[in-house]
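For this view, one protein chain was removed and the others were kept in their places.
Order of writing sets the labels: A, B and C. Residues in every chain begin at 1.
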Amino acid sequence: MIETHETQQGPQPLVRIGMVGGGEGAFIGEVHRLAMRISGRFALVCGALSSDPDRARRSGRMLRLPEARSYPSYEAMIERELALPPEERMEAVAVVTPNHMHLPVSKAALEAGFHVISDKPATRTLDEAIELRAAVGAAPGVYALTHTYLGYPMVAEAIDRVARGELGEVRRIVVQYPQEWLTDPVEGEGQKQASWRTDPALSGPSGCFGDIGTHAFNLAETIAGVRVSELCADLTAHVEGRRLEDDGAALLRFENGARGVLLASQVSPGEENGLRIEVFGDKAGLRWAQEEPNTLWLMPTAAPHQRLRAGGGYLSELASARCRTPMGHPEGYLEAFANLYDLFADAVRTGTRSSALPGIEDGVRGMAFLDASLRSSRRESWTKIDTEQSYLD
Amino acid sequence: MIETHETQQGPQPLVRIGMVGGGEGAFIGEVHRLAMRISGRFALVCGALSSDPDRARRSGRMLRLPEARSYPSYEAMIERELALPPEERMEAVAVVTPNHMHLPVSKAALEAGFHVISDKPATRTLDEAIELRAAVGAAPGVYALTHTYLGYPMVAEAIDRVARGELGEVRRIVVQYPQEWLTDPVEGEGQKQASWRTDPALSGPSGCFGDIGTHAFNLAETIAGVRVSELCADLTAHVEGRRLEDDGAALLRFENGARGVLLASQVSPGEENGLRIEVFGDKAGLRWAQEEPNTLWLMPTAAPHQRLRAGGGYLSELASARCRTPMGHPEGYLEAFANLYDLFADAVRTGTRSSALPGIEDGVRGMAFLDASLRSSRRESWTKIDTEQSYLD
Amino acid sequence: MIETHETQQGPQPLVRIGMVGGGEGAFIGEVHRLAMRISGRFALVCGALSSDPDRARRSGRMLRLPEARSYPSYEAMIERELALPPEERMEAVAVVTPNHMHLPVSKAALEAGFHVISDKPATRTLDEAIELRAAVGAAPGVYALTHTYLGYPMVAEAIDRVARGELGEVRRIVVQYPQEWLTDPVEGEGQKQASWRTDPALSGPSGCFGDIGTHAFNLAETIAGVRVSELCADLTAHVEGRRLEDDGAALLRFENGARGVLLASQVSPGEENGLRIEVFGDKAGLRWAQEEPNTLWLMPTAAPHQRLRAGGGYLSELASARCRTPMGHPEGYLEAFANLYDLFADAVRTGTRSSALPGIEDGVRGMAFLDASLRSSRRESWTKIDTEQSYLD
Partner (left out) sequence: MIETHETQQGPQPLVRIGMVGGGEGAFIGEVHRLAMRISGRFALVCGALSSDPDRARRSGRMLRLPEARSYPSYEAMIERELALPPEERMEAVAVVTPNHMHLPVSKAALEAGFHVISDKPATRTLDEAIELRAAVGAAPGVYALTHTYLGYPMVAEAIDRVARGELGEVRRIVVQYPQEWLTDPVEGEGQKQASWRTDPALSGPSGCFGDIGTHAFNLAETIAGVRVSELCADLTAHVEGRRLEDDGAALLRFENGARGVLLASQVSPGEENGLRIEVFGDKAGLRWAQEEPNTLWLMPTAAPHQRLRAGGGYLSELASARCRTPMGHPEGYLEAFANLYDLFADAVRTGTRSSALPGIEDGVRGMAFLDASLRSSRRESWTKIDTEQSYLD
C-alpha cells in the first residue's frame, strides 16, 4: 500500500488544508480530521474553528495549530492565508460549520481561489445552492460535498453493477434513513447537536429531510443512476413544540419511469444510523445497508442471492481501490469518509473532480429535493423537482 | 400437548368442513388442508373443488372424499349437505376460490346456516365486501378471514406488546410486502396463479395491492392498534401489457396522528415473500419479518435491542399457546395458518369468534383500503378511507 | 400438490400405524403425530401410549383411538393387532418411548412382521444397537430412524452438493449442537423430560452426546459423505450431582483424511436448539443451521457467497420435493419431520427404504460414536469408532 500517490521523485506533497468550524463540542469536524489522517494526504495547517474567538483559539491549540494560523473568523483566515507565500499557504478549505454558514464560507473560499470540501447539505436553501453553483462555475478551484456514504467500497460496487446493466432496467427504489436520537425533545435539554439541527435559522427550513433525507436522496439517485422527476412527501414533527420536521416519507417518480419511496426519521427508537437502500430492476435487485457496509447483496431473478464483500477479488476497480485491508477486516464510516478525502486530494492535485466525488450538482439536487418535499408536504400534492428555482414562500 | 380441547368426556368432536375451490393445480387450497391437518380439529367431509366438474371429481377422489360428497358446484354442495342429518352434515365451509367467487360462495354458505372461513381478500370489491358484511350480520354462523400472518406467535406477541403500552404512543409504521414472482410477464406463459391474479375479472380492480397489499394493511392496523384514516398511493404496472398494477406504495396517516408507509411489489427480484413491519412509538420500536417469523425485535430507546423468540417462557399467553414445539424448533407458515384454523374451530364450537381471528370487519377495511388506494393513485391525491361506500367508477 | 402419491385408481391407501409411547406429558410423541398429519399418508389406528395403563387409556381417548385399540402395553398391541384381519391390522409401529425401550419394542415389532419407525437414538447402548441390526436384517419390514434434521430440504441440498463434488475434497467439518435447557439442575424439580434424559437407566450411559450429539454426528457424516474413523472426546457434567454429561466436545478424524470437531452442550444459555454445521472442501465451503433451516450457504473460493433458499427453482429434485410451499413461506421442524414420514410411507408401500431415510446403520454408527466418545473421554485418548463391538465396561 505504501506505493500509492507517488511521483517519479517520491510521494506527492501533502495537501495543505484549513478548517472552518469543528471546534470544541462539534461532531463532524473531528470526523473530517480523522478522515484526513486516515487518508494520509493532508496537512491541517490552519483553522477558524469557532465563531467564538476564545473557543477558536483554545480549539486551535488543542489541534496543535500554530497560534498565528488559528484564526478568529473565516474572513480573517482567507485574508491572512492569501498573504502567505504560495508554497506555505493553505490550498483548500474544509467547511464543517452548521448549515447556515455553508454558503458564505464556501463562496468566499472559492472566490479567493481555494479548493473547498464542504459538509452536507451544500447550503441552507435551494436559492443559496443555486447561488453557490454559480460561484463554483466561476472559480478555479474544485468544490466537493461530503456525501459520506458514497465513500464506501460497496456503494461504489453497487453503482458499478447498476451501470453495467446487471439489474436490467431499474424499476423500483426504496431508500430509508431512520434514526432514534430525536425521539425525545432533547433540543430543550441543551444538547448542542439537537439544538442547531432543529433551529430553522441555523439548519434551514427542513429538519430531518435536510439532515439525513438529503443523504438518502443522493444515495438513491447515485446508485440507481436515474433522477427523481417528481415526488409526493409527507413531513411531520412528532415531538410537540419541535420547529422542524423529525420524520417524513416521500413517494418518488424517476425520469425513466421507475418508482420509489424515501423514508427518513429521527424519532425511530432502536434505529441508529440506519441508512439502507434497495434497488430492483427487471433482471436483479440489490441491497445495501450502511450499518453493515462491507456487504452488498446482489439478487438475480430465479437464482441464489449473492453476498458480495468488501475486499473480494471479484470487485470492480474503484471498489477495490477503496479497501485498505483484506476481506473480513471490517472498515467503516471513517474509512468511507477518508475515501472521499482521497478523491479530494486527487482533485486538488489534478484540478479535476472525479465523478465519484460529489460536487455542487449533487448539492443543488439535494436542495431541490428539499424544496420540492416541503412544498409537496404543505400542499399535499405531487410536486416536480426543479433545480433552477425555488418556489418556497 | 395431548390434553388440549378436551371436554369432561374426552376430546371435542372434529369440525366437519367442506371446501369450495382448491382442486388440481390450485395453491392455497392445499395450504388450507394442511392447516386443518396440523390443527387436528377438522374432518374434511365434502367439497366442490373445482368449477370444472371433471376436475372436481378427480380432485375429490385424490383427497379421498366419498364420491357422493364430491360436488360439481358450491350450490349443489350446500343443497345436498343441508339434506343430510345434522350430525353428519358439514358444519363449515372453507372458501379457497379465486377472488371473484368469494362473495357468492361465502354469502350462500352463511345464509344456509354454515360457518365460513375464507381466503383473503374477503371479496373482489368494496361494494361486495359491504354486501358480505350485511350477510354476516344477519347469519347465525361465524365468518373468518385467513389473514395468515396474524396466526404467527410473534405477531400475537407484537400485538400484545403494543396494546400493553410498551411502545408508548405509536408514531410511525412501515410495512412492506415485496415479492419477485411477477417480474417477468409470466401470465402470458400459462402460469395459472399469475393468470388469474392479473385478470381484473377474477381478481378485482387491483393486482398487487389486492393480493398482498391487503395483508400488509391488515398487519399494520392490527399490530399498531390504530386505524388508517387517509392515504396517498401510487400504483404502477411495470410489466408491459399487464392489466393490474404489480407494484405500489402508499403514504399513510393514522387516526391517532401516526404516519406510515405501505409498500407492496411483485416485481422485486430476490424478494420471496418479504412481508415485514416496523412500528415505532415514543418509547420503543419493534420489528418483525415473515421470513424469520420466530423472532420479534423489541427496541426500547437508549437500551439494548431485545430479541424475543417463539417458545420463550417470557411470551404472552396467546403467543405461547400458538407454539407447538420448544424454542429453537422453527415453526412456519403452515403452523401460522393452522393457528387460525384452531381459532376457527373454537369459534365453531363456541359460536363466538375471538378477536384474534380476523373477520368481516378486517375484510371490509381491506377492501376500503384498496378502494381508496385505487382512487388516490388515479387522482394523484390524498384520499380518505371509507368503509361505508365505494367511490370507484 | 394434490396429485402426489396417486395410483392409476386414485391415491394410495393410508398407512395404518400404531404408536408405542407418546402419552400424556410426552413431547416427541405429539411431534410424530403432527408429522404424520402433515404427511397426510398415515392413519393412527392404535397405540400403547404409556407404560401406565390408566394413562395409556386416557391418552388413547384424547387421541380418539377406538377403546379396543388403545392397549395397555406394546406386547398386547402386537398380539392383538396380529389377530385382526390384514386389511384392518396396523402395518407399522412408531416407537416414541424413552431410550431404554427402543430395543425391545422395535425388535418385537419387527419380528412380528411390522415396519418400524423409531425415535433416536436407535437403542440405549451399542450392544443393543448391534442386536437390533441383526433383528432388522432378519425381518421382512423396514426399519427407519427419525434423525429429524435429515428431513429438511436444505440438508438434502447440502448432501447433493457435496456428492456432486461442488466442495471438492472435503477437508474440514465443524458441527455444533448447543442448547440451554439443562443449565440449571431442573431434573431435581420434577421436569419429566429432564428426569429421564439424565437418568442412565432410561437414557443409557450418555446424556448430552446421546440425546443430541448423535444428531450432530449423523448430520456430519451424512452431509460430508465421509465417515469418522477415530475421535478424541471430552465429556463433562457441569451441573453438580448430574449423573450424565451435559456438555462435550470431540476432535474428529475422517476416513478420507478430513478433520473435524463436534460440540454438543445442554448448558449453554441463550442457545435454543442450535444444531449447525460447516463443511469445507478444497473448492468451496457450506454452512447450514437448523434454526434458519430454509437457507443453505454455499461459499466457493474467491467468489461471492451464495445464499440458497428452500423453494428455489435451482434446487435438486429431492430438496424441491420436500418443499410444500413456494420460496419465502418458511417451513420448519415439523415439516422436516413429516418429510421423513413421507419417505417412510414410500418405504412401507414399496418395501424398500430410500437412502434418504436413516435406518439401522445410522443407528449403529450413532451408538458406536457414543461408545467411542465415552471411552475416549474416560481414558483421555484418541479412540477408534468400531461398529462391531462395544468396549465399554
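In this section, contacts are C-beta pairs under 8 Å (C-beta built on N, C-alpha and C of every residue); 3 or more make two chains touch, one makes a residue touch a chain.
All values reported here derive from a predicted model rather than from experimental measurement.
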TODO: List the displayed chains that the omitted chain touches in the full complex.
DONE: A, B, C
Task: Candidate in contact with the missing chain, chosen from C:263, C:296 or C:357 - done: C:263
Task: Hidden partner chain, touching residue among B:43, B:138, B:201 or B:302 - done: B:302
Open item on the list: For the chain not shown, which residue from C:211, C:271 or C:331 touches it across the whole complex?
Closed with: C:271
Task: Where the unshown chain meets chain B, residue by residue - done: 298, 302-309, 312-314
Open item on the list: Even though one chain is hidden, which residues of chain A still touch it in the full complex?
Closed with: 1-3, 6, 10-11, 22-24, 26-27, 29-31, 33-34, 37-38, 40, 59, 61-64, 179, 181, 271-274, 290-293, 309, 311, 324-335
Task: Where the missing chain touches chain C, by residue - done: 167, 171-172, 174, 176, 178, 180, 183-184, 232, 234, 236, 238, 247, 249, 251, 253, 257, 259-261, 263, 265, 267-271, 278, 280-285, 287, 297, 299-301, 305, 380-382
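Going forward, only the chains that are shown with their structure count from here on.
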Open item on the list: I'd like the most central chain, judged by C-alpha centroids against the all-protein C-alpha centroid.
Closed with: B
Task: Most distant chain from chain C, judged by the mean position of its C-alpha atoms - done: A
Task: Proportion of interface numbers common to chain A and chain B (over half same, under half different) - done: same
Task: Intercentroid distance (Cα basis), chain C paired with chain B, Å - done: 35
Task: Rounded Å distance, chain A centre to chain C centre (Cα mean) - done: 56
- [ ] Note the residues in chain B that touch 2 or more other chains, in rising order.
- [x] 271
